[in-house]
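Just one protein chain is left out here, and the rest sit where they should.
All chains are identified by letter, namely A and B, in their written order; residue positions are counted from 1 within each chain.
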Amino acid sequence: MRSVLSSRWAGLLLLAVVIALLPLALKNNFQFDIAVRIGFNAIVVIGLNLLIGYAGQISLGHAGFLGLAAYFSAITVTRYGWPPLVSLLAAAALVGLLAFIIARPVLRLKGHYLAMATLGLGIIISIVLNQEAGLTGGPDGMAVDAFTIGSFKLVKAREWYWLVGALLWLAVWLSLNLIDSPVGRALRAVHGSEVAAEVVGVDTTRYKVMVFVISAVFASVVGSLQAHYVAFISPQQAGFFQSVEWVIMVVLGGMASTYGAVIGAAILTALPQVLTALEDYEHMIFGLIMMLVMILLPKGIVPSLGALLRRVSSKAEGGK
Amino acid sequence: MNSVLSRRALLAAAAAFGMLTVTAAPSSAADTIKVGTFLAVTGPASFLGDPELKTLQMYVDKINESGGVLGKKLELVHYDTAADPNKAVTFVKRLIDQDEVDVLLGGSASGETLAVMPMVEKAEIPYISFAGARKIVDPVQKWTFKTPHTDTMACQKIFEDMKKRGLTKIGMISGTDGFGASMQAECKSEAGKYGVDILVDETYGPKDTDMTAQLTKIKATAGVQAVLNPGFGQGPAIVTKNFKQLGLNVPLYQSHGVASKKFIELAGDAAEGVRLPAAALLVADKLPDSDVQKKVVTAYTAEFGGKYGAESVSTFGGHAYDGLMLIVDAYKRAGSTDKAKVRDALEATKGYVGTGGVVNFSATDHMGLDLSAFRMLEIRNGDWTLVN
Partner (left out) sequence: MLGEFLQYLFSGLTSGAIYALVGLGFALIYNASHVINFAQGEFVMLGGMGTVFIAAAGVPLPLAGLLAVLMATVVGFALEKLAVEQTRNASVVTLIIITIGASIFVRGGAQVAFDKQFHTLPSFSGDTPINILGATVTPQSLWVLGITVVIVLLLQYFFTRTLLGKAILATSHNPMAARLVGINVNAILLMSFGLSAALGAVAGILITPITSTNYEVGIMLGLKGFCAAILGGLGSGFGAIAGGVILGVAEALGAGYISSEYKDVIAFVIILAALFFMPSGLFGKRGTDRV
């Protein structure tokens, strides 16, 4: 038990060090921008990983939650002059409530049917955002005011980096704690076999709903912040491609691995920037990389490499 | 174990950043002018971005072969936004901060242009957009210019023509994409000024496969004298075919969003009699020799059509051509690569004859086109004809 605890803190310490030292390697605004976007995606994906990786429930609709929060913040702050932090919290509360209300009927569904239902909800939200042009600016999107806390105005990617870095660390910490708590154990039971879990007295629905709400709130907070950071929002951000992209990040990084979620987000956010050099072949190669990673490391990057490492080290020990 | 795992994971993250840093291009050499461009080369607006990029690449090469600009070669740096404003923001940051471009061209769609404008203004880089929305130049922003006509002008041109034909009660069917929705809103606010009543207002999704339901509703509305379809992509072609199928026998107006031969090919016979406002480029061979634009549009049609096929010549590629030539012209007149001087020269552009019309920029007008830049065309015998 103690070793598990200490290794958890070792990981968190290392993450903090990486976040603290990374700026030394970042040369300009653009590179900070990518780092910030990795952070945003990673936070959403950590939440989604709790849902997909631990509770075994897929969602193709989380971009809808992000979109709702982003537009809520954008509209209340830009049009009605709310303090951004208040908007962010109000959005998180609203999205959390919405997620809570829809969770029970939706989570009764399983597997592909659940995917369909969440996909449908996400698409409905994005259509509404697209159509209600009077409120949302329609398909052309709308500009968003800067994020302010008191008199301090957050504009530069460098400044955002520290906020997002801190939030990312917090998200990892929360996720690791949750997984090690009784809730986490119950969730793993749900993932293993829902029927078995229920038989031994786990209220599976309650835990599933709880994780669904947590992951929606993660997406909501990122939505509000991202709207201010980019200073512009459009319905694409709430679209179903975005939801699919996050699921890919979860699976590619490794399901049921919090650091896997971070790695998945980092790779899939940075990869398109690297692949631009390929011009016309960019999308082809991107698809190919996705397929190859999943074929060669079917459990995702972090768990598969972890297993490999374990094998190598046990062999080395056996050799002694 | 866990800690080993997480350490590896974080190392991988650091490596990912490493890749990013390695690919960072070296900053621009003094003997080139870096032209940065971000276009919707793939995605729902690829029929805009694709000819735009091809045009830029073709003419940058051509300019370089004939000695470049101010003795410097042009260097084109381009990224594909897939028409996503969010991606456009990152790519423009990359163009400004990492590639350190001297001038920015592009933004195929209005959303992506509007999203990056504040950044461009802050970075103080001359910028020409290829997108339609009026909001881009109204109010005027110091560093932002654009080449295409606005959707407002398209509405005005269409309503002018309707009024001439005595058509005052119309139905509208618009795409819900950025282009369609923006033009739908502009037309609704312009209609009153021309005494045009919009009796029925329908929409369709940009990827819908059948629009007969919406058109049936329009058909069932008593008193509709004409139908207007703002939209781009394959949607208007399906609308046109469904229109014919339902036997609606009132005039159909399309927008400048379908201004390429491709539309006639896709809609086939159903396109006969359809009218639309478009730049002179589409009717290059039919312009009288006295027309000021004759020379430039014939040359572009011959060069672009010669390389990529006559049916791929579109006014969209023309917008990119105008953007590039306007900026080259501004460099020559500024006699320097200083961004502020180039911007001033650009704003002072007078009487530039391009594919989109005759451009006169001023401190209060960063589009520089008037309604005369639009021609009313009608499709007859599978080809464009000029309507007077």
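By our rule, contacts are C-beta pairs under 8 Å (C-beta built on N, C-alpha and C of every residue); 3 or more make two chains touch, one makes a residue touch a chain.
Keep in mind that this is a model prediction, so the values were computed, not measured.
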item	value
Visible chains in contact with the missing one	A, B
Touch with the omitted chain, as defined above, among B:Val140, B:Leu199, B:Leu246 or B:Val358	B:Leu246
Candidate in contact with the missing chain, chosen from B:Pro148, B:Gly233 or B:Gly354	B:Gly233
Absent chain, residues of chain A that touch it	52, 58, 105, 108-113, 115-117, 120-121, 123-124, 127-128, 131, 193-196, 199, 240, 244, 247-248, 251-252, 255, 280-291, 294-295, 298-300
Residues from chain B at the interface with the omitted partner, ascending	41-44, 46-47, 50, 176, 202-205, 207-210, 212-214, 216-217, 220, 233-234, 237-238, 241, 244-247, 262, 265-266, 268-270, 312
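By definition in this document, only the chains that are shown with their structure count from here on.
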item	value
Distance between the centres, which are taken as Cα means, of chain B and chain A, whole angstrom	35
Complex interface listing, chain B residues touching chain A	1-10, 12-14, 16-21, 23-24, 42, 79-80, 83-86, 89-90, 93-94, 96-98, 110-111, 114-115, 118, 133, 135, 176-178, 181-182, 185
Contacting residues of chain A [partner chain B, same complex]	4, 6-8, 10-11, 14-15, 18, 22, 25-31, 33-35, 37, 130-131, 133, 138-141, 143, 157, 230-232, 234, 236-237, 257, 259-260, 262-263, 266-267, 270, 273-274, 276-277, 282-283, 301-302, 305-306, 309-310
